[in-house]
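Heads up, one of the protein chains got dropped from this complex, but the rest are sitting where they should.
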Amino acid sequence: MSEHHPAVTAETPNAPHDHDHAHDVSKHVKGYLIVGALLLVFTFITVALAYVDFGSHTANVVVAMIVATFKAGLVAAIFMHLKGEKRLIWQFLFFTVFFAIGLFFLTWLHWIDPIFGTHHTHH
Amino acid sequence: MIGIQYGITGLLFLFFGFLLMLIMRWQLANPGDPVPVIGGMLQAVFGDSAFSANADGVKGVLTATGYNAFGAMHGTIMVFFGIVPVAFAAFGNFVVPLQIGAPDMTFPKINMASFWVFFISCVIMLASFFVPGGAAKSGWTSYSPLAGVADMGPGFHPFFNGQTLWLVGMVFNITASLLGAVNFIATIIQLRAPGMTWMRLPFFVWTQFVTAWLLLLAFPPLEAAGVMQLMDRAFGTSFFMPTGLIVNGQLAAWSGGGSPILWQHLFWFLAHPEVYVLILPGAGMVAEIIANNTRKPLYGYKALVGAILVLGFLSFIVWAHHMYMTGMGAKVAGFFQTTTIIISIPSVIIITALMLSLWGGSIRFTPPMLFATAWLPMFGIGGLTGIPLAFNAVDLYLHDTYYVIGHFHYVVAPGTIFAIFAGVYYWFPKATGRMMSPFLGHLHFWPSLIMLNGIFFPMFLQGMAGVHRRWYDGGATYEQIIKPVIHWNEFMSVSAFLLAIAQIPFIINFCWSIFKGKKVVNDNPWDATTVEWVAPSPPGHGNFEKPITVYRGPYEYSVPGANKDYTPQTEPPISEKFPTTAPAGVPAH
Partner (left out) sequence: MQIPYETTARPDTGLYNAKLGIWLFLASEVMLFGGLFSAYVFLRLGADDGYWPMGLLNVPIGTMNTAILIASSVTVVLAWAALKMRQWAKYKFYMLITIICGIIFLAVKLTLEWPEKFVHFGAFIKKDKWAEYEAYLGNEHRTKLGLSPRPEISGHLHAVEVAVAPEKKGDFDSFLIKHHLVAEAGTDPAHPVLVVKDDHGHGPRPSIAEKLVRIPGVKAVAYEVELDAVNADPTSPDNDRPHFIPRKRSDKVATIKAEDISSWSAFAPKHSSYFAVYFTITGLHGLHVLGGVIIFIYFYLFGEKLYRKNPEHMANRVEVSGLFWHFVDLVWIFVFPIFYLL
């Protein structure tokens, strides 16, 4: 199944991996195809849902974002191997997402809490 | 090598930014007078928008436009082209791999790319002085809508004008910083030598680590904003251009619908963490030098590490204290005031721990130690004067006055720049194999300390009297209002010129010592414990001659029972009786 590796010694710090990792990867290939199909299906669902009115504009936005987040989650977890990724990467992402949300939230907070009037910009 | 490239370029820019400020200070003390001796040459070099002739036809009077351009560029250059390249990139690239026992940074090619992208940004920024209309003049903060409309119309090139070039230069500079930040974090995580655990890292490495995270996560929104402001200027978009804007009496040619406040949010989201980027590497250098020159461990290493981690985290959620005057309501102002006051706590922990580190030490006042010791009260003044500004109510009065300028200059000028000087004197022998002259070091230090206070202390007085920070004539127009404090202008300007003279011993010392300085007797002339002193001076390719193993913490000075007053991190344990630090029950020195 896997080809013969070039000869490496124990001292080489950059020696290639063992053969059994190749077995792990082959198990995942089917999973990648299934997720790919799911993503395509949910793309069409996204468009279809856009034709449905969920009551208010905010509700429409929330529904669209839930679907988008689900799709993004699949890409991140399966394609980007985040599922089963080392803890350190998750720690990086935690802080990143925290600060990204902070940027959104605090900017929005400033928007909704002016001293007087509104921040509306058009005449 | 890259460290040295960044270092030389950064130092040259620091010097250039200093020169800009000197010309501004001439104007502030003597509004309307031509700059003596070199006024004509300045007008020839910088053009007629920046300088004009006075009533008698003598050239070299700094115009209001020129003052604004010099002011904006002084800030931009000092922050982004002086301090960050020197304190973070130069010292970081040179010292961090050595201190963790690594052969190089993790991604050498990306490092090289980072320097050359930075270099391009330098060229663009310098070029912006010489295009028609001169350099950017909308403040280092580049607020829209002014920054969106400045440098447009007759007499300006539609793209190659100072304000647009400022944005392009910043985009390159930010990209370079991001590439560098990735490298630093990866290096510190992955390339620590065996035995170099996180809590054995020298404090300087911790500060560089946190600084790199601040750059990595805080810079991109400003890069996005820079692109958007560039679109506003080059493509007529209205990201930040409000509806109904009147320029020169006419409705401006933008569709409107944009928000100037959005620019401020995105700018300060970076620029607040940026100020911690400016101070943290310096604090780290000071810590190293204090430990080395007191011959005892740093007080409260764990507290210091915890403090900078908390500081880094909080620095992302305090930014709107720069925006108290934008009409924010009580909820959001209250939030930012709270986080801003809380962030003063880790700063105080850091400076207290460093001050306590002096207690009971046998202090050697080497040139680096002079600067490091002076850093403590100077940073203290800078930090304490920031506290009133944290409050919305007080900031209402002090915002955009000289008080603010005094506050932040105390932190960066006798603060970070002193730390940089300390670092230069300290690591010079490692980089060159020669010592700098201590005599010239003293000659550099004492006048600098006095003059820096002479420049920046009166600013608090002027600020509290209401002197605005961007008046190009030093307040002469408003003399009636600020009469009691206007005389300080001359005092500050004289101090500035004397400060310039005080740098001459440093320049001579630096340049001369590279070739003729006293050669070091061994690789560790300061008898230091940290790993960089094991490498040859200067280090060759791969930094170390043998692989490094670390056995102990970074500040094992004056260990009881040891045969010398320092125990290097790489020194193996002598026997089972003294495995790492002092034996149980024996207090640290």
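We call the chains A and B, going by the order they appear; numbering starts again at 1 in every chain.
Keep this in mind: a residue touches a chain if its C-beta (ideal position, glycine included) is under 8 Å from a C-beta of that chain, and two chains touch if they have at least 3 such contacts.
The model shown is predicted, which means the values in this text are computed figures rather than measured ones.
One chain is not displayed; in the complete assembly it touches the shown chains A, B. Touching the chain that is not shown, out of B:I124, B:M228 or B:L499: B:M228 (per the contact rule at the top). For the chain left out of this panel, the touching residue among B:L19, B:A127 or B:A186 is B:A186.
The omitted chain makes contact with just one of the residues B:F70, B:Y299, B:Y403 or B:F544: B:F544. Residues 1-3, 5-6, 13-17, 21-22, 25-26, 28-29, 32-33, 35-36, 39-40, 43-44, 46-47, 50, 60-61, 64-65, 67-68, 71-72, 75-76, 79-80, 86, 88-89, 92-93, 95-97, 99-100, 103-104, 107-108, 111, 119-123 are the ones on subunit A that touch the missing chain.
On the side of subunit B, the interface with the absent chain consists of residues 102-104, 106-108, 110, 178, 181-183, 185-186, 189-191, 216-225, 227-228, 231, 235-239, 254-259, 262, 265-266, 269, 542-544, 547, using the contact rule stated above.
Methods note: only the chains that are shown with their structure count from here on.
Subunit A and subunit B have Cα centroids separated by 36 Å.
Touching subunit B in their complex are the following residues of subunit A: 88, 95-96, 99, 102-103, 106-107, 109-110, 113-116, 119, 121-123. Within the complex formed with subunit A, the subunit B residues making contact are 189, 213, 217-218, 221, 242-244, 256-259, 261-262, 265, 269, 313, 316-317, 319-320, 323, 326-332, 335.
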